[in-house]
Every structure is written in structure tokens, then in C-alpha cells.
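Moving on to chain A:
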Amino acid sequence: MQGIEVLFMGNNMLRLWGGLWVTLRLSLISIGLSLFIGLFVGAFMLVKNPIVKAICRVYIEIVRIMPQLVWLFIIFFGITKLTGIDLDGETAAVIMLTIWGASEVGDLVRAAFSSIPSHQFESGLSLGLSRVQLYVYIIFPQAVRGLVPDVINLSTRMIKTTALVSLIGVTEVLKVGKQIIDANRFEYPNAALWVYAAIFLMYFIICFPLSLLSRKLTKKRGE
Partner candidate 1 sequence: MDWSFIQKFAPMYVEAGLLTVTIGVFGIVLSVAIGLVCALVKYYRIPVARQIVAAYIELSRNTPLIVQLFFLYFGLPKAGILLSSEACGVIGLAFLGGSYMAESFLGGLKSVNKIQLESAESLGLRRWQVMRYIVIPQAARVSIPALAANVIFLLKETSVFSAVSLADLMYVAKDLIGMYYKTNEALTMLVAAYLVLILPISIVFTVLERRLRRAGN
Partner candidate 2 sequence: MTMEEHIIDIEHLTKKFGDNVIISDLSLSVSQGEVVVLIGPSGCGKSTLLRCINGLEPVQGGSVKLHGEPVEHGKSSLYNIRQKIGMVFQSYDLFPHMTVMKNVTLAPLKVQGRNKDEVTGQAMELLGRVGLADKADAYPSELSGGQKQRVAIVRSLIMNPDIMLLDEITAALDPEMVHEVLNVVLDLAKGGTTMMIVTHEMAFAEAVADRVIFLDGGVIVEEDAPEVFFHSPKTERAQRFLKTFTYSK
């Protein structure tokens, strides 16, 4: 167990959580933006116009086919090169995560609405509800109920994906971990084992409750 002390020395633990907060903050911002844009993408996919639909489909498929890290590189290195704007890593990360997240949300929104059986529309209308009332009282509540667990699930994927930003130089938890390891290289040569184990568990502590919640809501939806 030698070396585990390094985690509790000084404010090391706090620094690690601070590093994780960088990741979480980027995730939160990106989820927020993804939801906003993704709702539009989803709405566009539900319209009858085949061209609009096709554009959205192509967008989703293009995003999906490439690893997120490739997209991150394209945005971080490519945009800087093409436009001359010097993007910092955090901005590049948010752009990548939002482009990816919005495509996923778009697909979820589409699926949530198209999974509502047509008799729900018919029985709503046959009760004499107006179009607006139909959507407000019958369709939206069901779609949202279907959407919430999937969006929570997407959030955990977003948090896990955000871990990639260490590869474009953002100082997040992995970088902080490395700093701690380097600073204690001689006193605690085994620090790496404990620091990376700690980071592993920290991600788990954040993601696991979200997964549980998502699963619980999915089960509820199934009833």
C-alpha cells in the first residue's frame, strides 16, 4: 500500500477533484448546448420534407462514423490552421462535444416522437383536443418521459468522452494527476498506481449514479 499517502498529502485530493470539475464543466456546457441544438435537429428530422430529413441524416451519420478523438483533432488543429483563429483546447472540446451531442440528441428526439403510436394522436383528436392541446397534453409528456433516461445516459457518455480533452492539452484530472505524480517522483515512486486508481474511481463515482438513475427511469418507462 506504500505510496497511497500521496493522495492525502497537502491538497492533492482537492486538486484532483478540481481537475475532474474541469471535465464536468465542459460536459455540462456541451450537454446544455447539445440539448438545445439537438431538439431542432430532431424536429427537422420529423418534418415531411425529404431534403431536410436527408441533410439531418447525413449529419448524424458523418458524425457517427468517425471517432470523437478524430473530430477533436480536426477541430483543434484543423480549424486553427484553416481560419487562423487560435482555438484553445476547452473551446475546441465544447465545439466537438456539441456537434457530437447534438447529433445524438437529434436522433433520440426523433426516436422518442416516432415511437409514440399513431392511435395516441387519433384518440387525442377524437376527444376533440386542438392540435396544440394534443401536443401539450398527450404527445410532449410521453416523448419527454421517453427521452429523459436516454439523455441521462448520453450525459454519462459525454462525461466519459470529455476525458479525451487531456490529449489536446486541457489541464483536467489526468493532467493534474500527472503533475502530482511528477512532483512526487522521488519521494513516492509508486504514486502513479494510486493516482490513476483514484481517477478511475472518481469517474466511477460520478458516472455510476447517473447510470443507475437512467436505468431506473427506463424501467419505469417500460411499465
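A word on the picks: all candidates are chains of the complex that A comes from, given by their letters.
In this text, a residue touches a chain if its C-beta (ideal position, glycine included) is under 8 Å from a C-beta of that chain, and two chains touch if they have at least 3 such contacts; residues count from 1.
Predicted model only: the values in this text are computed from it and were never measured.
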| item | value |
| --- | --- |
| Interface partner of chain A in the complex, by touch - 1 or 2 | 1 |
| Candidate 1 partner contacts - residues on chain A that touch it in the complex | 3, 65-70, 73-74, 77-78, 80-82, 156, 159-161, 163-164, 166-167, 174, 177, 181, 189-197, 199-200, 203-204, 207-208, 211 |
